[in-house]
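Pasting a structure here, questions to come.
A protein chain is absent from this complex, but the other protein chains hold their places.
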Amino acid sequence: MSSASTGHEIADDRRYVLTLGCPDRTGIVARISAFLADVGGWIVEAAYHADSDTGWFFTRQAVRASSVGFGVDELRSRFAEVAAELGPDTEWTLHDSGARKRVVLLVSKEGHCLHDLLGRAAGGELPADIRAVVGNHRDLEDVTRRHGIDFHHVPFPKDPAERGPAFEEVRELVDVHDPHAVVLARFMQVLPAPLCDHWAGRAINIHHSFLPSFVGARPYHQAFARGVKLIGATCHYVTPELDAGPIIEQDVIRVDHADEVADMVRQGRDIEKLTLARGLRWHLEDRVLVHGRKTVVFS
Amino acid sequence: MSSASTGHEIADDRRYVLTLGCPDRTGIVARISAFLADVGGWIVEAAYHADSDTGWFFTRQAVRASSVGFGVDELRSRFAEVAAELGPDTEWTLHDSGARKRVVLLVSKEGHCLHDLLGRAAGGELPADIRAVVGNHRDLEDVTRRHGIDFHHVPFPKDPAERGPAFEEVRELVDVHDPHAVVLARFMQVLPAPLCDHWAGRAINIHHSFLPSFVGARPYHQAFARGVKLIGATCHYVTPELDAGPIIEQDVIRVDHADEVADMVRQGRDIEKLTLARGLRWHLEDRVLVHGRKTVVFS
Amino acid sequence: MSSASTGHEIADDRRYVLTLGCPDRTGIVARISAFLADVGGWIVEAAYHADSDTGWFFTRQAVRASSVGFGVDELRSRFAEVAAELGPDTEWTLHDSGARKRVVLLVSKEGHCLHDLLGRAAGGELPADIRAVVGNHRDLEDVTRRHGIDFHHVPFPKDPAERGPAFEEVRELVDVHDPHAVVLARFMQVLPAPLCDHWAGRAINIHHSFLPSFVGARPYHQAFARGVKLIGATCHYVTPELDAGPIIEQDVIRVDHADEVADMVRQGRDIEKLTLARGLRWHLEDRVLVHGRKTVVFS
Partner (left out) sequence: MSSASTGHEIADDRRYVLTLGCPDRTGIVARISAFLADVGGWIVEAAYHADSDTGWFFTRQAVRASSVGFGVDELRSRFAEVAAELGPDTEWTLHDSGARKRVVLLVSKEGHCLHDLLGRAAGGELPADIRAVVGNHRDLEDVTRRHGIDFHHVPFPKDPAERGPAFEEVRELVDVHDPHAVVLARFMQVLPAPLCDHWAGRAINIHHSFLPSFVGARPYHQAFARGVKLIGATCHYVTPELDAGPIIEQDVIRVDHADEVADMVRQGRDIEKLTLARGLRWHLEDRVLVHGRKTVVFS
């Protein structure tokens, strides 16, 4: 993995990161690598995936910024010609790893994921510029402000049918930052479908179960009732269908008959934190490519 | 754990193993341990669980057989008085670990679980006396016979509605051995409800998913379609509701976007083997106590 | 596990927790459980271990405080008679879980373990009363004070031979709190032998390798040079021999050829945090019994 992701960046560690997906055929790798060689690009990471199920090709490549004689905008405009050759369905991005990505967090009362992400961002481990935290309760206002980050309180009505204006306010508070990621860090509210679509590919949720088991409310209670021997957490993109979006990362931890719901909640917090932190970091480093209901993760 | 379970048994390693479940109250441990002390029982393993959800108490205790001055039948008849004091709902068993438990295996075409269990039994690791293998295909007849074990072929009609007589034949072939465990080692047939009830607490299945995800047919195909990042296996008691019986053991293994269904099948086999072997060993060593839809496992 | 450990304590959740180790013989369980039944103790957790290697017996039992008609001091003085019957080598403790244990943390520059423990203590997950943090650098002073906890800076001379007075000052700053645990949360200083002996059974270290691999300095560099496929962390009691004390908990995480030292450092932090948090919680809940160079952990 790139040492650019470790918080010990030096000048020469800046990379230009290309991601691309297109229908598979012979010669794609040759075309892209010839382009990169032509501009002097020194490749430090390269990953490929040919999906035999869908006939789609995916790649992520990172070159040293210092090895290319010009900036990311120029590189992007030159690469557009290559992408055009690969067909009209080609989807691609090209980012400068030196530009930290903007992130907004949505929270409720449970603070463990927020506390964890703030600690990682402060320690330089997460390549994120956390611009704001929006909460439907005030419980996490203090810890947010102590990190020097703006906190916005948007109270939510009890009646789900009356929450439209509150969601609209959240949307405005988020969109002013034009974020690369909107993280539902145990937000506990189901986003309306239009908001899911509006933030498609950017809204990331942490669900406290191993999906597709235990969709919806109180998954630890469901897990306890079923008597499972492992509990889990799932980091996924938000889509209109509840807890059914493309999965970025999952993990589990062992429990046994002696663990009550409160024990599962406690142990599950550790898995939630790790799973969300990994998934978000991969998203911010352009390691996650979405295709249909699934993801390709070049971790 | 008991070294009795390692296949390196010596005379002094024989144990009398008590399991008991009853409504919780003060003094149960004292009553049982006073009884064991009275008969000279040297306790080598003792485990307890007080279930606050159901108000039930569970224990498993193993004493050195050589420390008790008489046989397991006598011990059983004496303990019956203690059990009676603990109330009419008390359920208990008392076994001599020196008596290997009888096991019958049901199989179809996939041989990895059978191959694994035969190897473990032959190596002395599994305290099982495998009496027979029943298959609805002949694929696994040779490997079974090479281990000196009887194989019975019971062909199943294509039409599920006509399988009654075949199940009846399986039942007879199994029941002649009065087995402690009937293992569905990738049997791929749904047992009729009466058979589930008849073998209640003895029929053990290995399902190739992390339940309750992916119930029913072709779970690896379901997992592939959903894009999960871990696949699993579940060892559980068979009940009339499909794949919903009390779970004994589960485990998972990591997969990624590059794994096709065939890769999941291959990797999943390792988890299936381990999960079934662990669950079956615990069952045979009287480490699993069933209560309602859940298990207490004193592993 | 005890819901007392989940931060959702209610009055009835208070327990009296007994730990005991003594030479094994018949009747110990009966003697202890008869005593507990006599005082009306409702057992909510009970665990036993008979160590065949050393011939030693270990137990931990938790009874509801409300089920006993008097306080922990009275219970302790009554139990002393039972303990005396079990022989002069018997070691035992009896604690009231309602009394939070006092903890002092020793730190240097790396803040991830400190940040994690402060978050867990604030969230009620760790039954700890963190009384002070002592650092040989000032880097972690701010985060400590923001949590309302005293920070003491004790500069250490470069020359190890001249560090005696600094260690003496640390000792005084710690001992004023008479702590149940002195946690070396990435303290990076080797305690002098007399200090190890003084805090024996209370000083807990987190070492950033899977011991006994990679003892001493820069374990991630050692792991990288050796090309291991998993890296780990070890939580252990501090003894005069470096990194050789009784192990409380260990865990590992997978790495591969693409992970440089900086990646291992980043990923290892997650394992260090989890391993230390689990080990410390078990210590504070009287779940760890030390015997010789090893531990019995009733987790």
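Letters A, B and C mark the chains in the order given here, with residues in each chain numbered from 1 onward.
Everything that follows uses one rule, which is that a contact is a pair of C-beta atoms (placed from the backbone, for glycine too) under 8 Å apart; a residue touches a chain by one contact, two chains touch by 3 or more.
Not measured: the values here are computed from a predicted model.
> Using the document's definition of touch, tell me which of A:44, A:122 or A:166 contacts the absent chain.
In the complete complex, the chain left out is touched by residue A:44.
> Spell out, residue by residue, where the missing chain touches subunit B.
Those residues of subunit B that touch the unshown chain are 1, 3, 5-8, 45, 111-112, 115-116, 119, 123, 125, 146, 258-260, 262-263, 265-266, 269-270, 274, 277.
> What is the set of subunit C residues that contact the non-displayed chain in the whole complex?
Residues of subunit C in contact with the hidden chain: 49, 51-53, 210-214, 224-230, 232, 246-252, 256-258, 260, 293-297, 299.
> If the hidden chain were put back, which residues of subunit A would touch it?
These residues touch the chain not displayed: 3, 25-27, 29-31, 33-34, 36-37, 40-48, 50, 52, 67.
To be clear about the criterion, only the chains that are shown with their structure count from here on.
> Round to the nearest whole Å and give the separation of the Cα centres of subunit A and subunit B.
That gives a centre separation of 41 Å.
> I'd like to verify one number: the distance from the centre of subunit B to the centre of subunit C, where each centre is the average of its C-alpha atoms, in whole angstrom.
37
> Which residues of subunit B are in contact with two or more other chains?
52 - these are the residues of subunit B that touch more than one other chain.
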